[in-house]
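What follows is a structure written as structure tokens; I'll ask about it next.
One protein chain is absent from this view; the other protein chains keep their places.
Showing chain A:
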Amino acid sequence: MEGVLLERISKSYHKDGQVIDIMDQVTLQVPVGTHLAIQGPSGSGKTTLLNLISGLDSADSGNIWVCGQNLSLMPEYERTAFRNKHVGLVFQDYCLLPGLTALENVKLVCSGDNQVELERAKILLVEMGLGSRLNFVTSQLSGGEQQRVAIARALVKQPSIILADEPTAQLDRRSAELIMDVIIQMQRQEQVTMVTVTHDENVANKCDHINYMDRL
């Protein structure tokens, strides 16, 4: 099974001796090349869901299939390698390295001597409107610019699956639309599977499907 398939996933956290259930027997399928938007109130487990799909976190029970591989059976180091190879992540808090420039942050996830990827890094940043900011270190960029760098970094390796957590939260409406158009165009062109968590109705409406999550 390519794309994403979550089979009866349960996830809970332990805090101060109490068990907090986040998901209970959740099943979800995202076919290859489709773009799913996840919406729901805060605390409903949207970010946890992305963490599970990306292999950042592991489920208490159930199977997580991504790109035909069962992440639930993988040890952490394998999940890390898998993420590097197949998954493009856009985080709410960007996760850029503060000592690197915009271009270097994007280059960071490129593998070895792949000149195509390196060229692509530049092109993506230019498309994101950061052509004049390529050599600015992270601290010299605004929140919106940092978000765009994070998106470029997620796209540069042409991953099989893109997971985005509030990708336009820091952008104004016009920039958000522009960026989403770039992302969606790329996702459709290359038939990438994509899951986007967003509160923004406009972003959600651009996706192929919308799923709502609620608190347990």
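Assume a residue touches a chain if its C-beta (ideal position, glycine included) is under 8 Å from a C-beta of that chain, and two chains touch if they have at least 3 such contacts; residues count from 1.
In the analysis below, contacts and distances are computed from a predicted model.
Colleague: Given the choices "Putative membrane protein insertion efficiency factor", "FtsX-like permease family protein", "NADH-quinone oxidoreductase subunit NuoE" or "Superoxide dismutase", state the protein name listed in UniProt for the chain not shown.
Modeller: Looking only at the record, the undisplayed chain corresponds to "FtsX-like permease family protein".
Colleague: Considering the whole complex, which of A:Pro41, A:Gly68, A:Gly99 or A:Gly143 touches the chain not shown?
Modeller: A:Gly99
Colleague: Can you say which of A:Gln25, A:Asn84 or A:Gln191 touches the chain missing from this structure?
Modeller: A:Asn84
Colleague: Just checking the interface: what residues of chain A touch the absent partner chain?
Modeller: The list for chain A reads 54, 56, 80-85, 87, 89, 91, 95-100, 104, 107-113, 137, 153.
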